[in-house]
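One protein chain omitted, others in place.
For chain A:
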Amino acid sequence: MQAPAPSSGYPFTLAGQTLLALGSGALWWPDRRLLCVSDLHLGKSERFARRGGAPLPPYETRDTLMRLHRDIEDYQPGIVVCLGDSFDDTAAAQGLDDEDRLWITRLQAGRRWVWIEGNHDPGPVDLGGTHLAELPQPPLCFRHIADPAQSGEISGHYHPKAAIRTRVRTISRPCFLIDGDRVILPAFGTYTGGLRSSDAVLDTLMRPEALAVLTGPTPRPMPMPR
């Protein structure tokens, strides 16, 4: 099998730090060798079935881990930060099968691993790594939900996406939202939807000059659609 090409990155600065928005939806901080992903929602299909919903194709956990694995291979991070909602709920974390748990353990080997708590997974999980409400890495801080009062902040939660109308068709992709104060990451999980960047809550959070960086083979920056 052909080795996957490293997904290229869109470089920008936040609080004086150079960061890369990767086409995969992950964030790379070269100086700290830190890789950050948000909203993995592992175990979503299991939670859905448990609550009496339809039995969705149970492949989203391995698909999400596969893509995370690729980024870890490409960038060899010293620290991985999962920015909350890593599991669809606490029981879903416990419901992961042995193969997936083993896979996560292998990914964790030889590096620091931080689970930030999210609204879906507020409690600690019995997987390796550190469980934190938020992770300060001055001058930056990692938390699940953006705090409008803070600056130099990396967060997730909203699953932002943006649509762009080209001369042929409208293309909609998950995206990073970036301004001088913060970055909001797209959801990395396979079974995740998106919230349009034009939604009022995102519009209020982001400064007027904010960019949206669309994910895909090459990340593409554009003025954030309002």
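We adopt the following convention: a contact is a pair of C-beta atoms (placed from the backbone, for glycine too) under 8 Å apart; a residue touches a chain by one contact, two chains touch by 3 or more; residues count from 1.
The definition used in the following text is that contacts and distances are computed from a predicted model.
Q: When one chain of this assembly is omitted, its UniProt record names it as which of these: "ABC-2 type transport system permease protein", "Cation:proton antiporter", "ATP-dependent helicase Lhr and Lhr-like helicase" or "2-oxoglutarate ferredoxin oxidoreductase subunit beta"?
A: "ATP-dependent helicase Lhr and Lhr-like helicase"
Q: Of A:Leu102, A:Ala133 or A:Ile171, which residue touches the hidden chain?
A: Considering the complete complex, A:Ile171 is the one touching the chain left out.
Q: Take the complete complex as the reference. Which residues in chain A touch the chain that isn't displayed?
A: Where chain A meets the chain not shown: residues 45-46, 49-60, 62-63, 158-159, 163-172, 190-195, 198, 209, 211, 214, 216-218, 220-223.
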